[in-house]
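Handing you a structure now.
The complex is shown incomplete by one protein chain, all other protein chains being positioned as in the whole.
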Amino acid sequence: MTRRAPVVWRTATVRGVVAESHHARTLVLDVPEWPGHRAGQHVDLRLTAEDGYQAQRSYSIASAPELDALEITVELIDDGEVSPYLVEEVRPGDQFEVRGPIGGHFTWSVPDGGPLLLIGGGSGLVPLMSMLRHRAARRSEVETRLLVSARGAEDALHSDELASLEPSAGLHVAWTFTRTPPPGWTGWARRVDAAMLAELGPGPDAGARSFVCGPTPFVERVAELLVEAGHDPRAIHAERFGPTGG
Amino acid sequence: MTDLHTDGNGVAGLLEEILAVEVTTMVRKCQSCGDRQPIAAHRAYRGAGVVLRCPSCGDVAVRIGVHAEAVTVEWRGTYAIAQTGSGSP
Partner (left out) sequence: MPPFSRGFHGRRRADVDPSRLPPGQYLTPDFPVLSAGPTPHTPLDEWSLTIDGAVDAAVSWSWEAFLALPTETFTVDIHCVTKWSKLDTTWTGVSVDTLLKDVETAADYVTAWSDGDYTTNVPLEDLTGGRAWVVHTYDAAPLEPEHGGPARLLVPHLYFWKSAKWLRGLTLTVQDEPGFWESVGYHNYGDPWREQRYWSD
């Protein structure tokens, strides 16, 4: 195992902006001497105004480690301080600082194996996308189940990409909508509960590694459900995004 | 009204920049309840500084004073830090 590069603030330049939905953007960043990352890690991002005022937030890395750029996906939070700038203002050429990659517990690499159970609420999907993109880049067939909880179709990020990934061996993608399911939706339309997890699988005897990410109340409820269903608590990795998820 | 906490993942950048050690995988044995949990699973609260609390009993695990030029850290409990570079890219 190699020693980690020091975690320092580096200048990131926006190479491109991708609209994922009406209120979410992926920022494609160039970061000189970026040491690479593991799927699931995040960066701390710092903005500095002209008068020196600073604001800082953490964002999960969305891109696979195999990609030649660093990508983060940001969802707009009403009344937020940083996300409105990143979603509505930022354009190619803009700069801010990033520190990272950060994280060790909430990371997964193909050699870690599976089976994998990935459960994301809202923007909690972002680090799980990094894992899935890494899995696809390595052509891994490790058994993986993804459950995404979203309020409505508008919030269901990456649905096309996930649909295109799903035929790959060993991957199963499931959605549940908690507020307004898409028209014609016949799938789950409620908050994650024990019955849903039982139907999704795998069962507790499969020895699955679980990654749960999203707003704090969502993560804690889902982690508790997994433990109650008999999953080994030590194999449940959680990342809490705070009350609103960002 | 839900509590406004995150977890140890969110404070890892601050500590790793200063200490050059990945903290989320460190397993802490609580001085109060004896439970063992990774720092990633500890609840993080932000006041003047940052507090990490044991997810099992809620007692203080780490207090971090974030100052202009320095960081003050108080560690409570006993920490197991893996020898190998777990988590390296």
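As written, the chain order gives the labels A and B, with residue 1 at the start of each chain.
Assume a residue touches a chain if its C-beta (ideal position, glycine included) is under 8 Å from a C-beta of that chain, and two chains touch if they have at least 3 such contacts.
The structure presented is a predicted model; accordingly, all values stated were derived computationally and were not measured.
Colleague: Which shown chains does the hidden chain touch?
Modeller: Spelled out, the missing chain touches these shown chains: A, B.
Colleague: Touching residues of chain B against the unshown chain: what are they?
Modeller: Listed in rising order, the touching residues are 1, 3-5, 43, 45-49, 51, 53, 58-60, 63-65, 67-70, 72-74.
Colleague: May I ask you to list the residues on chain A that touch the chain which is not drawn?
Modeller: On the side of chain A, residues 9, 11, 46-50, 53-55, 79, 81, 85, 89-90, 94-97 touch the unshown chain.
Criterion: only the chains that are shown with their structure count from here on.
Colleague: Indicate the whole-number Å distance between the mean C-alpha point of chain A and the mean C-alpha point of chain B.
Modeller: 22
Colleague: Okay, in this complex, where on chain B does chain A touch?
Modeller: So the residues of chain B in touch with chain A come to 2-10, 12-14, 16-17, 20, 22-25, 38-41, 84-89.
Colleague: Can you list the chain A residues touching chain B in their complex?
Modeller: 1-9, 35-38, 42-44, 58, 65, 99-107, 216-217, 237-243
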